[in-house]
Every structure is written in C-alpha cells, then in structure tokens.
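The complex appears here minus one protein chain, its other protein chains still in place.
Residue numbering begins at 1 within each chain, and the chains themselves are lettered A and B in the order written.
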Amino acid sequence: MSAERGNVKILVFTCRWCGLIGADGAGRKRIELPASYRVIQVDCAGYVEPDAVIRALASGATGVAVLGCHVGGCRFNDANHPALKRLELLKTLLDTTGIGGRRLLLGFGTAHESHQYAEMIVDFHRELEGMPSMASWLPQGE
Amino acid sequence: MLDQVKQKAKEILEKKEADGVLGLRKGLFDVIHPHVFTVPSELDALVLEPKWLFAKMARAILREKPQAWRLAVIVRGCDERAIVELVKRNQIDRERLLTLGYACDMDQAKACLCSRPFPQKLDAGAAVEGVDPLADERVKAYLEGDAGKRMEMWAAQLKRCIKCYGCRNSCPICVCVPCKLEDDVWVERGVIPAEMISFQIIRAFHLSDTCVACGACQEACPVGIPLMTLQLSMREALKKDYNYEAGLDANRKSPVLFDFAKEPRPGQAVPDWVDSMGKKP
Partner (left out) sequence: MAKIGVILCTCFGEIGRVVDLESLKTRLEADPAVDFVTIRDSLCLPGDATRMQALIRERGIGKVILGACSIYGKMEFVRLALAREGTNIRTVRAVDLREGCAWVHGKDPVGASRRAANQLEMEIALLQNRQDSKDVAIRVQQEALVIGAGPAGLSAACGLARLGFKIHLVDRGSAPGGLLNVITKTFPIDEPGPEKIKNLVDETGNNSLIRFYGKTKVSAVKGYAGDFKVSLAGPEGNTALRVGAVVLATGARVLFPQGMFGYGKVKNVITQMEMERRFATGAASCKTAVFVQCVGARNSERPYCSTICCPLSLKNAMRVMDENPGAKAYVLHRDIMTPGSVLEAYYRKALQKGVQFIRFDADRPPEMRGQDQVSGIEVFDTISGVSRTIETDLLVLSTPFIPDPDATALARMLNIPVDKYGFYAEVYPIHPVETRNDGIFICGTARWPVASDQAIAQGEAAAMKAASFLGKVDLSALTMSRVPGGKLGHAVADAAACTGCGNCVAVCPYQACRLQRTGNRSVSRVIKVRCKACGSCVSVCPNGAMQMPEQNYRAVGEMIRRAFREVR
C-alpha cells in the first residue's frame, strides 16, 4: 500500500490567541518548518466545525490540526473544552473507518510556546508521511 | 402481546387520554401502513410488525394538529429513545405525546443487535436482555484489526453508495431543513457515488451523540452498507467517557456541548495533555 510520503498537506485551524502567537514566535526564531501546511485563523478553537475538518480531508488534505489555548486557559470562557470533546469524538469516528484519528491533531498550548508549535508541526508532518494513502477514499482522478 | 397493546390503546382512546393512537394498520389487500386510530373500533386492524419508527411521523402530525390535540404512539425501545431525542431537541412537546411501549423479543433483538430492546416505559410484553453489538463477529470485522485493511474495507462498502439519501430520510432524528448534506459547500452535488469522506463522515458524525441505534439507516440503505456499525464506536466512547447514552433522559443534553466542569469525565476533570500525539510538556 502506498504511503503519504511526499503528499503531506496539513490544514491548520488555529485560534488567534495561542496558536497564532506560537506560529508568530516560531517565525521570529527562524525555526525551519516543512512548507506543507496552510493556516486558517479563527477566533477560538471552539469555532472549528467538525464538518470543516471532514471537508478538509475530503478536499485532499492529508491531515488537519486544530490548535487552541490550553484547556483551562481559553480566552472565551472554556469554549475550547466542548471543541476538544467534539473533535475527540470525531477522532473516534475516523479511527472506526480506518482513515485514522491520527490524521486529526488536537494541540492545546499557550501563546509563546513557539518551540512547541514548531515541534508539533514537524512531528505531525513526519507522522503523516508514514500513514497509508487515502486515495481509495477520494474521488477518482485525484 | 398484540391483544395487550390493543387493550391499552383502546383504554387510551376511551379515557380520552389522547385524541389519536399512531400505529400500524393492516388495511385493504393486507397492506400494512401507519395509521392514526381515533375510534376504538378501528383498533382491530392494529398490527405491530414490521418494525416501523414513528418518531418523525409523530412530530409531523403534532405540528399539523392544534395545540390541544394529543397523540399516543405505539413504540418499541428504539422508537421511544428517538422520541426522547426529539423532545430534547424541542421538536416534540412532551405534554402532547403519550407512549405505549412494548418490548421486542429475543429474535428481534438479535437481528437488530440491539443492546436495549425495550422501552423505559413498558406497557406490554416482557423485556428481554439485549445483545452486545460489539461482541458480534460481523461487527468486529468492521471495527477491529488493522486500520489500513479497515480503511479499504469501508471504502469498498461506501463506494457503493448511490446517494439516495435514504439513510438520512429514514433516520428518526434527522429533521434539519435545509440539510448540510444538500449544500455544495459541504458535499459536492451531482456526484455519484457521493464524496465518501464528506457525505458519509459528516452524516455519521452529525449523529454521533444522537444515534439511538435503531438501525433504520441500515435497513433503508438499498445497497446494504452497514451504517449502524459506523456509529457504534462513538456511542461506546460517549458511554465510557461521560456515561452518556442518547435517548434515555430528555433532560440531559449531549456532554460534548459542555465544558469539563459541567460535564466532567469520571476521575479526570480536565485533560492534562497538550497535544493528541501523546506528548506531554
């Protein structure tokens, strides 16, 4: 079975408080990251619809990351708790179908943890490289 | 058991506890169809089989009728759970609805892989013990083992989808109009088989905390995709993590809507991990 190597596409949903500041810090520290990810900025991780995560996988992303503030440190009064619960449930479904819950990365950290942000992107990229190809699930011709 | 149900239904109509009883009727040429019985004499034609979920139908009937009109529904376990879920979602006014519950027998429970083949409010028949669906060999094949193999297996199943929307239409809890599955943004339209990830996974996930395991989607599917199996692991996860089961308590909303303080996990208030790859700071 072919692997995803060379075809890693990560869509990152990041809250503008922690994830985005972490990304910013990683840039300032000139940490070299794989150019395989794209960022969609949201106000809170609570905004990320599970359907949007699914849509991203259906549109050819090989992995989706949802980055928010620490559980307990949400700027929106713990709006990230239910988000975490929902997305964990989605991981269960992805595991059931064999697509793999590992394709969905849930990362909750604080702002200024830019090294952690960078590490997360690099590790996720590496993990996805080794995963089996999702081609059988995608429309023909892609 | 049929006589018992008939008797109860007759009592309900005679005592004016409800204005109509929704059940199955054997009509002309022995055609069986849902029917609202309003006079006790009609009830002779009442039958219980085949399995038919009335939850969504009850909702539609109650919306049409005036506020004072009350309906009694003849339900089995799954149907009652579906009604509870609809009550929870403000689709049915509990005050206007009565249930007349009867238990399924062991063979039916086995056929449906039903873990709870009886309603909570049992009026007729004796409850039999449920079947653990996760112990079934056929189910195990779809849920356990090598992920890569499972991925191919599910792909092969879902590829047969002809996008008839039967799973959605037959589901007793899918009531949204418009539906996300008809929106181009979420699911590409005019494509058969349906985009597998978006159509199937979105549909399955929307029912993650709602599915009452009635199996209607699976029965409705013309190409025989084991759709109910898709929900089992999520139902199991909710049960394990939050002790939550859909359709049991109309006053308890899904735990995924609340933070960890309001709906804590047993023994763990707030997860201490930082990312789902399993690393800790």
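General remarks:
Following the convention adopted for this analysis, contacts are C-beta pairs under 8 Å (C-beta built on N, C-alpha and C of every residue); 3 or more make two chains touch, one makes a residue touch a chain.
Everything numeric here is computed off the predicted structure, so don't read it as measured data.
The chain omitted from view is touched by exactly one of A:Glu4, A:Asp78 or A:Glu119, namely A:Asp78.
Taking the complete complex into account, A:Ala56 is the one of A:Cys18, A:Ala56 or A:Val71 that touches the chain left out. When the whole complex is considered, the residue among B:Met153, B:Val175, B:Leu248 or B:Met277 that touches the unshown chain is B:Val175. Of B:Lys10, B:Lys56, B:His206 or B:Arg235, it is B:His206 that touches the chain left out of the display. Not every partner is drawn; the one left out touches chain B at residues 63, 67, 88-91, 175-180, 183, 185-186, 206, 253-254, 256-259.
Along chain A, the points of touch with the absent chain fall at residues 9, 11, 20-21, 23-24, 26-28, 30-40, 42-44, 46-50, 52, 55-56, 59-61, 76-79, 82-83, 86, 118.
Going forward, only the chains that are shown with their structure count from here on.
Here the CA centre of chain A is 32 Å from the CA centre of chain B.
Chain A makes touch with chain B in their complex at residues 1, 50-51, 54-55, 57-58, 70-72, 78-79, 81-82, 84-86, 88-102, 104-109, 116, 120, 123-124, 127, 132, 134, 136-139. Taken in their complex, chain B has these residues touching chain A: 142-143, 147-155, 180, 185-186, 188, 191, 195-198, 201-202, 204-206, 208-209, 229-230, 232-234, 237-238, 255-261, 263, 270-271, 273-277, 279, 281.
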